[in-house]
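Coming up: chain A.
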Amino acid sequence: MGELNKKSAKILVFSTEKISDPAIDMAGLLKLHYPPTVYTISIPCSSGIKPSWILYAYEKGFDGVFIAADGSDCIYGESCTEKTGNLVSKTHNLMKEKNIDPARLRMAAICSVCSESFVKQVRGFNEYLLKTLHA
Partner candidate 1 sequence: MEKKPKRIGVYVCHCGGNISDYVDVEKVRRSVEGEDAEIVVLAKTTMFACSDANQREMVEDIKANNLDSVIVSSCSPKLHMLTFRNVSVRADLNKFTYVHANIREQASWAHSDDKNGATEKAIHLVKAAIAKARYAEPLETNKIRAVKTVAVIGAGVAGMKAAISLAQKNTDVILIEKEPFVGGRVAQWDSLSTTTETGKEMVKRLYNELLKYDNITIMTNSEVIENKGSVGNISLKIKKTPRFINATACHPDDLKRAIEVCPVEVPDDFNFRLNSRKAIYKNYPSEYPQIPVIDVKNCTRCGECEKVCKAIDFNEKEEIFEIVAGSVLMATGFDSYTPAYGEFGYATSENVITLPQFKRLIDTQFDKLIYKGKEIKTIAYIYCVGSRQTDGENTYCSRNCCTSTIHAALTAKNKFKNITNYHFNRGLRTYGKQEILYADSLRSGDIYFQSYEDGLPKVSVEGAKTIVKVNDVLTNNREIEVEADLVVLVTGMVPRSDNSIGTLFKLPKGRDKFYNEVHMKLRPVETVIDGITIAGACQGPKNITESVNSALSAATKSYTILSRGELETDPLVATIDPEKCSWCGACEEACPFDAILKVENGKKVIAEINNTVCKGCGMCAPVCDPDAVNLIACSSREIMSMIDALV
Partner candidate 2 sequence: MSKINPAFNKELEKFGSVNYNACYNCGNCTAVCSLSTEDDSFPREMVRLSVLGLEDDIRSSLKPWECYYCGECSTHCPQEANPGELMMSLRRYLTAHYDWTGLSGLMYKSLTLSIIAFVATFAAVIAFAVSVGFELEKMLHFGHMFEGIAIGTIGFTILLPNIARMWYYTILKPKTKVTFMKYVKSIGELFIHMFTQKRALGCDDNQFRWFEHFILVIGYLSLLFTTVVLNWFGTSSLFVIVLGYIMSAIVFVVTIDFVKGRMKAKKEVSKHSQPSDIFFVVWLFLMGLTAFMVRLFIDLDILESNKWLYIFHLTVLVQWALIIVPFGKWTHFLYRSFAMYFAKLKAD
Partner candidate 3 sequence: MEVEKGKTAKYLREKLGGIPEQAKENLKQFNGIKKIMVDALKEQDLTVKQMSEKINMPTDEVMFYLMSLVKYGIVVTGEIDDMDEYYTYKLNK
């Protein structure tokens, strides 16, 4: 595992069952590679993520958390974008309090066919994390 850590950062992705998860699946289907230390937990909607989960992930050793948000495609309504934004800023504040680099939490809207964008995002995130954390 130590070997791997040098190559790629550990990233926890919160994806959503109906929107961003299909995009991540399709990234696999199209063999768009990304670091294998990117793990996904799928939940119904990105606006249902508790800040405490994110903080817990850092505590346990994740280098970064990525929220693959529903964006405007959310099947539960348009308020999703705003609510996800709110919980992210709430978490950022909590992170600052705990002296965690807020840049270790990223969010992007991933639509159900945004495979390439997902891969680009996590690759970029991985590079950032490697630079800042394992330099």
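Criterion applied: all candidates are chains of the complex that A comes from, given by their letters.
Throughout what follows, contacts are C-beta pairs under 8 Å (C-beta built on N, C-alpha and C of every residue); 3 or more make two chains touch, one makes a residue touch a chain; residues count from 1.
As the structure is a prediction and not an experimental result, all values here were calculated from the model.
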- request: Among 1, 2 or 3, all from the same complex, single out the one that touches chain A.
  value: 1
Query: Which of the residues in chain A come into contact with candidate 1 in the complex?
result: 1, 4, 8, 10, 12, 18-19, 21-22, 24-29, 31-37, 39-45, 47-53, 56-57, 60-62, 73-77, 79-80, 83, 87, 90, 111-113
